[in-house]
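Every protein chain of the complex appears in place save one, which is left out.
Each chain carries a letter (A, B and C) given by its place in the written order, and its residues are counted from 1.
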Amino acid sequence: MIPSSPTAHSFVEEVEVQGHILDSLLLPKILDEILTRGGSYVIKDIKIGQRQTDTSRALIQVRAPSADLLESLLEQILAHGAVPINPNDAKIAVADMDGAFPEAFYSSTSFRTQVRLDGEWIEVEDQEMDCGIVIDAEGTAARCIPMVEVKTGERIVVGREGIRVFAAETQARTNLFEFMASPVSSEKPKGVTVREIAAAMKRTRAAGEKILAVLGPAVIHTGSVPHICKLIRAGYLNVLFAGNALATHDIEQALFNTSLGINLEHGLPDEGGHEHHLRAINTMRRIGGIATAVEKGVLKSGIMYECTKGNIPYVLAGSIRDDGPLLEVITDALEAQRKMREQVRGVGFALMIATMLHSIATGNLLPAWVKVACVDINPATVTKLADRGSIQTVGVVTDAEPFLRALTDELGC
Amino acid sequence: MIPSSPTAHSFVEEVEVQGHILDSLLLPKILDEILTRGGSYVIKDIKIGQRQTDTSRALIQVRAPSADLLESLLEQILAHGAVPINPNDAKIAVADMDGAFPEAFYSSTSFRTQVRLDGEWIEVEDQEMDCGIVIDAEGTAARCIPMVEVKTGERIVVGREGIRVFAAETQARTNLFEFMASPVSSEKPKGVTVREIAAAMKRTRAAGEKILAVLGPAVIHTGSVPHICKLIRAGYLNVLFAGNALATHDIEQALFNTSLGINLEHGLPDEGGHEHHLRAINTMRRIGGIATAVEKGVLKSGIMYECTKGNIPYVLAGSIRDDGPLLEVITDALEAQRKMREQVRGVGFALMIATMLHSIATGNLLPAWVKVACVDINPATVTKLADRGSIQTVGVVTDAEPFLRALTDELGC
Amino acid sequence: MIPSSPTAHSFVEEVEVQGHILDSLLLPKILDEILTRGGSYVIKDIKIGQRQTDTSRALIQVRAPSADLLESLLEQILAHGAVPINPNDAKIAVADMDGAFPEAFYSSTSFRTQVRLDGEWIEVEDQEMDCGIVIDAEGTAARCIPMVEVKTGERIVVGREGIRVFAAETQARTNLFEFMASPVSSEKPKGVTVREIAAAMKRTRAAGEKILAVLGPAVIHTGSVPHICKLIRAGYLNVLFAGNALATHDIEQALFNTSLGINLEHGLPDEGGHEHHLRAINTMRRIGGIATAVEKGVLKSGIMYECTKGNIPYVLAGSIRDDGPLLEVITDALEAQRKMREQVRGVGFALMIATMLHSIATGNLLPAWVKVACVDINPATVTKLADRGSIQTVGVVTDAEPFLRALTDELGC
Partner (left out) sequence: MIPSSPTAHSFVEEVEVQGHILDSLLLPKILDEILTRGGSYVIKDIKIGQRQTDTSRALIQVRAPSADLLESLLEQILAHGAVPINPNDAKIAVADMDGAFPEAFYSSTSFRTQVRLDGEWIEVEDQEMDCGIVIDAEGTAARCIPMVEVKTGERIVVGREGIRVFAAETQARTNLFEFMASPVSSEKPKGVTVREIAAAMKRTRAAGEKILAVLGPAVIHTGSVPHICKLIRAGYLNVLFAGNALATHDIEQALFNTSLGINLEHGLPDEGGHEHHLRAINTMRRIGGIATAVEKGVLKSGIMYECTKGNIPYVLAGSIRDDGPLLEVITDALEAQRKMREQVRGVGFALMIATMLHSIATGNLLPAWVKVACVDINPATVTKLADRGSIQTVGVVTDAEPFLRALTDELGC
């Protein structure tokens, strides 16, 4: 084939893309990127697998009118898995200050990534989006590193050369998770959704991976504490991320049987109820924390009680709207992120309910291959999380309490 | 007391208001209306009941700077139950044309109303908002009449004299319905809400009153057909209002096991599924309608099947977005309203789920004293219905399927 | 290539698909359909255009384990433009009753469609989704026909043979309309959106095509009447679809300066304001309709006034929640649909604001190639319309009044 305007597009590089490039829509996206940004392409070779499980492969000549544009084009399509066929090693720059990357740092995605060092493709560890990649002293290992953790002298990957992103690794659409990823609607058969999520949780537990729950205070307000407690006791909740509000209202309920002052038995406000959450926090602070309160028999039920009894690790991250807060709350956002990063290792499934802040924060930390179910009654929250690019996310627009009731039924716990 | 500016406010009339005028906030509202609109008042006498169940009574002198303003003030506060203490008979004008009221017609509310005729207070029948009041030939009976039904020669109430509105008849706040009427939030204990609605439905059935269900198609899409069928069989659903979409997708599900083409067992689109609803309608039209389809064994399950088997009357009202429609659909809006008016008589409880159009239409027809539970995942829909002034409305922001699952559990059906 | 399991998949047919099959994602979708539904494929030939404006072409052998499945597979992918390469003429059945199609009728989409008759590909006229296709007596013309309009003896297309759907005709993504089609978010640069919509309206007017406005009553409540009047006077609004509520509140505003009783100058409720809409309707009914009211100088401003003065055709479609209604309201849904169908011819751009019912109804009638801007403050409404498959729809989550203010500014009217 003849390029559209050879003189204009005389900067050329060949890239290769393979995988389920048709049904994962990768190839169309790559071609679209090239054209939209002012380049042109010649498809030199294309082999399309006969079945969906077969991989396809395309060899594309990318052309651009300037070296700069070609560079930026290649960078762009690299994110979709289009790798230059004669790759160089990744370029490395030494961090010249703490807490910032060198200017041309490579910005990571949540997809599985490899870096080419000494001609070898090295797997990037701790995959996380919006980070840099740091190379160890021996040049044999690579891992994602947040900007704030950079120390002077560390070796940081710059540019786009020698980097391979496996965005293409989507599975065949055999179940709900792939199907429902994009469309977010409240008008879906809910029984099916619950069954699929339950099945994914069973598979995760059976595989010995951790199930992470990210919960907002509406879980308490809607009366869902008993359901969460069942999940914990049945081994379906192995790590908890939440904020001061969830823990406070959970403890408020254990101590006063109200949530935000609303009695959970008759749905009416209790006398002095609006102060209960503050008194609950004060009591916990006075006694020296949740664990002590459980030990001394002051805190006898609820999510925080079950976590304490069952040795479920939790991260309570602080925010500026917190009252108190509880002593367990990590008020520094960076410290909280660090703790969340630690706990995210080994998570195979994340159930995010009724919290936009904590869900998005957690979504930012998770590699793309961890399955996520995001449950919220507000479609905007679900859309926002799904938009952030985790292809394994199923968004469920529904109500926390009835959803959790059905989920625990389905799990038989 | 001395009026603020006697010369300016020399037009005076005394009104009386009684009932739970403090805790129902009536008196404050009335005083506020008077002042806001430029009048002034003297509270001549006030008796405030000691307990909430006691009624209070206030005698208020209303003053205004002009006869016109006084007139409009009195008209305004009449809607809150402030009745002139020396009332005249209601004024009557004869309709001078079909399909329209005389100019000064009295516009009705949904509250219990009486009209004074020959010195007697006559109860208004068929109470409905935004209607006129027609007096029978003998002058001994009054009923609400929609504009479009007016016939030349009928005697229509005009002006505000001789009319008594019992807006004040609110009960003590003993249960959820009164409490939750105004606030619309998804963050409420859901178990309580379901229990209260179930209790109201049991009371209604026990009292021999009818339970009306107003259902939108999301009831089908979310997989709630089995729950509604249970309600019908257990006698908890005695009249059904819906549109072409609900009936069509219900029949689509019975014939094809899909709703809008989505398979209700695995949640994925069926092949050719997007045509199923049209084929379902076509089949029903070919066979001669739903009843024949049930009789011939073509339609063997679902909501319309159960309604047919159980002799549950239904009104399927047409709309401009309908495909088909089914033969049972009443395509003329006025005819549909007439049918709905007939069926609304004797209803003691209305359960409105996932439909704004039919819910508001039904809300317009219901007297204020009929209890309504409005369930929708969209807070805006719930707010809109609650805003229309039915004080007996409890709005529940939740998801149709899990709500109905919990409701049938609670009702033991 | 060798099919996965030749014995199981021994029913075979070859189809061809051409157009922008990669960047419009057609080919991936077709392959996905085949595999998901249990078939397999061999790509016999594929030619992929070098540039986005070039068309590509693929020849696919479709295989299935049964004749039935093959049939349904072919039917399915036909909707994506995959046409059997050795097509037969379309099959035709004679309608055996009024108001219903023959059982196996072909169900239309909103995409451009051709039918093969006597070896010739005939263009289908009046393209509309969820209809059948009727062939004229001479067998030389075809058009879409709604189920309810079918007359006994008419010749209706059945099955999937001899039908070609041009879903593939998408343009290159050169402007907002293509880009923003799918994502619905309130977090977009609004100035750009307004500019793009204004540009599309200018192009439409310049092309001599009609601009259709579909308006809900919130247009009036938010104070947008002056903006709509400007559009009408400047020739940017050529047809109006709305309901009783829009026209009523528009007239209420002209007569009383309120909308739903809220004064539009100071934003507070007027005295007796809640009755204004009913009095407005009554006045119009008494005088004999809107045109007479304009003529007699009773109605002197507003949208309905401008439509009357400017000879802008309008369809006011009735619904069961209507008060009154106005004499101009078409209360029968089928009659209203007929009137809307007439007016839809020649429309090149549709602006739908703040009405789900009328927007979806109109969307059902419009061919896929008419550009639509759907403006609503509720993302769910925008999503719902966008979901119905019109690829030319741009959804804008924003507020009616400020949007219209900016739009008229941009249009310079």
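One rule holds in what follows: contacts are C-beta pairs under 8 Å (C-beta built on N, C-alpha and C of every residue); 3 or more make two chains touch, one makes a residue touch a chain.
If you're wondering where the values come from, they're calculated on a predicted model, not measured in any experiment.
Trainee: Which listed residue (A:Glu13, A:Glu75, A:Glu209 or A:Glu410) would be found touching the missing chain in the intact complex?
Mentor: From the options A:Glu13, A:Glu75, A:Glu209 or A:Glu410, the contact with the absent chain belongs to A:Glu75.
Trainee: Taking the full complex into account, find the residue in C:Val214, C:Leu264, C:Ala280 or C:Leu316 that is in contact with the omitted chain.
Mentor: C:Leu264
Trainee: Which one touches the absent chain: A:Gln114, A:Gln127, A:Thr222 or A:Asn378?
Mentor: Missing-chain contact among the listed residues: A:Asn378.
Trainee: Considering the complete complex, identify which of C:Ala67, C:Val94 or C:Val192 is in touch with the unshown chain.
Mentor: The single option touching the absent chain is C:Val192.
Trainee: On subunit A, what residues meet the omitted chain?
Mentor: 37, 72-73, 75-76, 97, 99-101, 103, 105, 107, 130, 147-148, 268, 271-272, 275, 278-279, 281-283, 285-286, 317-325, 331-337, 340, 357-358, 360-361, 364, 378, 380
Trainee: Need a quick check: the contact residues on subunit C for the chain that isn't drawn.
Mentor: Residues in contact with the chain left out: 176, 179-180, 186-193, 196, 217-218, 221-223, 259-260, 262, 264-268, 377-378, 397-399, 401-403, 405-406.
Trainee: Could you please point out the subunit B residues that touch the chain left off the display?
Mentor: 1-4, 22-25, 27-28, 31-32, 35-36, 40-43, 46, 48, 50-52, 172-173, 183-186, 379-380, 383, 387
The rule is simple: only the chains that are shown with their structure count from here on.
Trainee: Using only alpha carbons, which chain's centroid is the nearest to the whole structure's centroid?
Mentor: C
Trainee: Using Cα averages as centroids, what's the distance between subunit A and subunit B in whole Å?
Mentor: 46
Trainee: In angstrom, rounded to a whole number, how far apart do the mean CA points of subunit B and subunit C lie?
Mentor: The separation of the two C-alpha centroids amounts to 33 Å.
Trainee: Give me the residue numbers in subunit A that touch at least two other chains, ranges are fine.
Mentor: Only 186 qualify.
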